[in-house]
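Missing here is one protein chain; the remaining ones are kept as they sit in the complex.
The chains carry the letters A, B and C, assigned in the order they are written, with residues numbered from 1 in each.
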Amino acid sequence: MAIVLAGHQYGKAENRVVRFQRDTPRHEIVDLNVTSTLRGDFADAYLTGDQTKVLPTDTQKNTIYAYAKEKGIVSVETYALDLARHFVDDTEPVTGARIDLDQYLWTRATVNGVEHDHTWTRSGSEVRTAAITVSGKGSEQEAHVVAGLKEFTVLKSTGSAFKDFLVDDYTTLEPTEDRVMATSLVATWRYDQTCLADGFDFDAAYDAVKSAFVAQFATVHSLALQQTLWHMGKAAIEAVPAVAEVRLAAPNKHHFLYDIGRFGIENAGEVFHADDRPYGLIQAIVARDDTPAVPLAWER
Amino acid sequence: MAIVLAGHQYGKAENRVVRFQRDTPRHEIVDLNVTSTLRGDFADAYLTGDQTKVLPTDTQKNTIYAYAKEKGIVSVETYALDLARHFVDDTEPVTGARIDLDQYLWTRATVNGVEHDHTWTRSGSEVRTAAITVSGKGSEQEAHVVAGLKEFTVLKSTGSAFKDFLVDDYTTLEPTEDRVMATSLVATWRYDQTCLADGFDFDAAYDAVKSAFVAQFATVHSLALQQTLWHMGKAAIEAVPAVAEVRLAAPNKHHFLYDIGRFGIENAGEVFHADDRPYGLIQAIVARDDTPAVPLAWER
Amino acid sequence: MAIVLAGHQYGKAENRVVRFQRDTPRHEIVDLNVTSTLRGDFADAYLTGDQTKVLPTDTQKNTIYAYAKEKGIVSVETYALDLARHFVDDTEPVTGARIDLDQYLWTRATVNGVEHDHTWTRSGSEVRTAAITVSGKGSEQEAHVVAGLKEFTVLKSTGSAFKDFLVDDYTTLEPTEDRVMATSLVATWRYDQTCLADGFDFDAAYDAVKSAFVAQFATVHSLALQQTLWHMGKAAIEAVPAVAEVRLAAPNKHHFLYDIGRFGIENAGEVFHADDRPYGLIQAIVARDDTPAVPLAWER
Partner (left out) sequence: MAIVLAGHQYGKAENRVVRFQRDTPRHEIVDLNVTSTLRGDFADAYLTGDQTKVLPTDTQKNTIYAYAKEKGIVSVETYALDLARHFVDDTEPVTGARIDLDQYLWTRATVNGVEHDHTWTRSGSEVRTAAITVSGKGSEQEAHVVAGLKEFTVLKSTGSAFKDFLVDDYTTLEPTEDRVMATSLVATWRYDQTCLADGFDFDAAYDAVKSAFVAQFATVHSLALQQTLWHMGKAAIEAVPAVAEVRLAAPNKHHFLYDIGRFGIENAGEVFHADDRPYGLIQAIVARDDTPAVPLAWER
């Protein structure tokens, strides 16, 4: 029996890059948290401490900031693709790179009814995410783009039930015809290779997927959060042809009807306690059946 | 020398009340985190363990939820006033009560361009706060209302300088004519007694103060965050006559120009690192000079 | 009516200073989060943007790091006193300074049963705090030292009751003779002026106060968290003569007996749900009656 190095990767996590466009008086802001991960021929760094093939994480940081200007940020996906390709193409020992990023969104401030040129307030409605994987050198190279959002908290005050479920000796839950349904959605979706063509509009695709999510969450009369997730995933694929696969993880943020009947006060679905923990956690993968799965695209 | 109980208070913290209006198909949501604090004749609970005069924190919780329906929530301030007065008026040993609350804001979801009746997304732009103090029984009773906001993150990409400051042996900072200015504002403002009149519109006052803050932050050419705070406080008082005093605490969320000149790339105020810690912390109290200070209103 | 600047202060928050002693092979670590706050003649910075009297927060940062070596850290309190006195004594417009700090504690790593010279693991048992206030110039100067701890989580599985409390229309709580009591204690205590004498041992005082807290929490058969706090405060003063006043804030971290009787399983105080929110919050001030109150020492 021998002990072996069975896997490894390394990078620089959470680079807080803020990029402004100041070419005109009306500035633009892109606010990012970028993480790089490199894969390749680094075993010696582990086994013998030899750093000859290790590009320092400090260098990765410098590159992440430099590329915000050198390549620019047409969309967060193209910026991350540029970074990932650079690390693989221009660094001999690197055979694969992954760029994960969070984008914090800002809303232009309004002063006397007019949008201000260079002031924003942070919008907290969601964090946009992207994860780009580039693997292989030269003509062997493949690239995969996963977009996403997280901390997207949605709630409906009616239009959701949960009943007719399986019952065992430990089941005490009462079925309900009408409840509050709320979640803080984490969604990621993989684009197929058509997204790599020039001019693919990642921002429009993001908006279309998000709108599809909201519309289904709102309008599906939900028999379970599971059912809502299925419809959300399906609608996203229908809305954007380039979406090959959608992964959804949804905590069921429980709102418990508070028992104020004890005090002679009726509670017709009006007063709830928003509980912290525990919470249901529902997950689903919805995919087109005409594209192969790409495990590499999801590997962190 | 004797050891004495020099002060005490107790309550129930962080009651997560969610209240819906469902009287029409178009529902409304109020999402709160409510903390009660009672002051009064409770020394025996500390000194001898005698609980006879102690209203359990569990009872305070029940009341907080019950009042969300029983009294309703016309505004968060009136709801909190109802609660504080109840604890003082209806509980013999209680001589003072403070209600602190956070309100999490929601935006109605849009489906096919139309606002949805019963679905919302959480807005992250700020948390609205209120702190109500009621003190004394019967005709001696006084009530004070402090409104506020927190986690209100604003940023401007130009229109801010910092120069001509005091220099000592430990000073290495370079003056700057043009920098990024960003803060996550915590503001609280005390209304004078006119706010206790029937029909005072707390929501309109809140909106007017917030608009004043944004307008000043955006339009004042800032020579220091201090100066911006002064103008924000002043504008809030000018915008809402009932505001007697504004307290502002603003972390200076530093954005450092990233040195990409080392790589031959010009950085004309375009690429920044958003740093976490340390940060400047600037505080100011701006007040009308025609109203007495009310320390009690701020005592936590 | 005029609008006036009624108060102001500013400083540099959360400087993460780590200081090692490396004079011998057995190194020592002090790991701090330091915040400075300056008070004085800074109104012009607010009113007109004039920074002539403003010592930059960046300079305060430099000083905080420099003093970790220049003055050293005999105890966190003496280090903070040195800093506060420097800002007041050596900066003309500064008339008062406050230094707040958190100290993260580390435990020397053990390798083969022997303590290691230069490796530690972070101890999570509590965060030690200190808050030093220096006010006034020259012979008018006064200094106050408040020590403390926070995130000190203690729990007892028996020896705590809650019963015979006040009951009103909203009371549904059942009295209990035996419950779990747990809290994440925030305690601060003010030393009297004897602590300013050379050779006062702040570390020994800290250890004695903490031991007193633990002993009382463990051994007092508690009729309420209030009673436990009183005994903790009293014991701290008895243990350390220099302690003039103790302030305690204790969230009652509720542990609810889980109802497994529904499944035919007895629960004799054995299985609990540790709830997050809401929680009771109990506060007390315990003081010697032979020393005047010092509001300035507590002003943040």
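General remarks:
We adopt the following convention: contacts are C-beta pairs under 8 Å (C-beta built on N, C-alpha and C of every residue); 3 or more make two chains touch, one makes a residue touch a chain.
Source: prediction; values computed, not measured.
Shown chains touched by the hidden one, complex as a whole: A, B, C. Within the full complex, the residue among C:141, C:157 or C:291 touching the omitted chain is C:157. Considering C:18, C:167, C:204 or C:296, the position touching the chain not shown turns out to be C:18 (whole complex). Looking at A:186, A:260, A:284 or A:297, the residue that reaches the missing chain in the full complex is A:284. Although one chain is not drawn, its touching partners on chain C can still be listed: residues 15-22, 27, 29, 31, 62, 65-66, 68-70, 106-107, 109-112, 116, 118-126, 151-159, 180, 214-215, 217-219, 255, 258, 260, 262-263, 265-276.
On the side of chain B, touch with the chain left out of the figure occurs at residues 169-170, 172, 262-263, 276-277. On the side of chain A, touch with the chain left out of the figure occurs at residues 1-16, 33, 35, 37, 42, 45-59, 61-63, 66, 90-91, 93, 162-168, 170-173, 222-224, 226-227, 229-230, 233-234, 237-238, 245, 247, 251-252, 277-290, 293.
Just so we're on the same page, only the chains that are shown with their structure count from here on.
With centres set at the average Cα position, the gap from chain A to chain B is 31 Å.
Chain A and chain C, compared by their mean Cα positions, are separated by 39 Å. With touch defined as above, residues shared between interfaces to two or more other chains in chain C number as follows: 170, 172, 277.
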